[in-house]
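Can you keep this structure in mind? I'll have questions shortly.
What you see is the complex with one protein chain gone and the rest in place.
And then chain A:
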């Protein structure tokens, strides 16, 4: 009984028209929505990392008392051909890396906060020395300046950095700032910079 009534209701031209119009508008609306929803998000809108308290600046005191208790493990620069630098700022040869990843401080050539091969400008020819130099507590001001002025793409990078060591690892790598004409270094002799990269007139 009610079914027949419903059927009759549906068969009415006006009802069909309404259904059709409704679907049409829904269709158009959903098309519009799809068009606009896929544009930029994610990384494009990542905020610049605020250097608040959550950012861990390295200080030599951290491990002054730690040396007594023995540091359990270090992160280090992994990649080096000959040298390795650990997160305390020690540079040593690959052979002097302890099983826990730290440099052996007792080894002859191990140096801390070494700025060998680095220039006044904050650029070094060897990556590991750049990091070691960068980890020096004095360089905090320089790094804060760098972070303040970093370009958009570099901000993406620095946004995922959590502490001083990681910042130095990332900052000392060659980047878009290190090249001119795309395929040549601005300064092939000092391409790893912890400070601002000078606009070189090489």
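Criterion: contacts are C-beta pairs under 8 Å (C-beta built on N, C-alpha and C of every residue); 3 or more make two chains touch, one makes a residue touch a chain; residues count from 1.
By our rule, contacts and distances are computed from a predicted model.
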Exercise. Out of "Ribosomal protein S5 domain 2-like protein", "Alpha-1,2-galactosyltransferase C8D2.17", "DEKNAAC101299" or "Membrane-bound transcription factor site-1 protease", what name does the UniProt record list for the absent chain?
Worked result: "Membrane-bound transcription factor site-1 protease"
For this session: Out of A:59, A:79 or A:109, point to the residue that touches the absent chain in the complete complex.
Result: A:79
Exercise. On chain A, what residues meet the omitted chain?
Worked result: 10-11, 13, 16, 19-20, 23-24, 26-27, 30-31, 38-44, 78-82, 94-95, 97, 99, 153-154, 156-157, 160-161, 166, 169-170, 173-176, 178-179, 181-185, 188
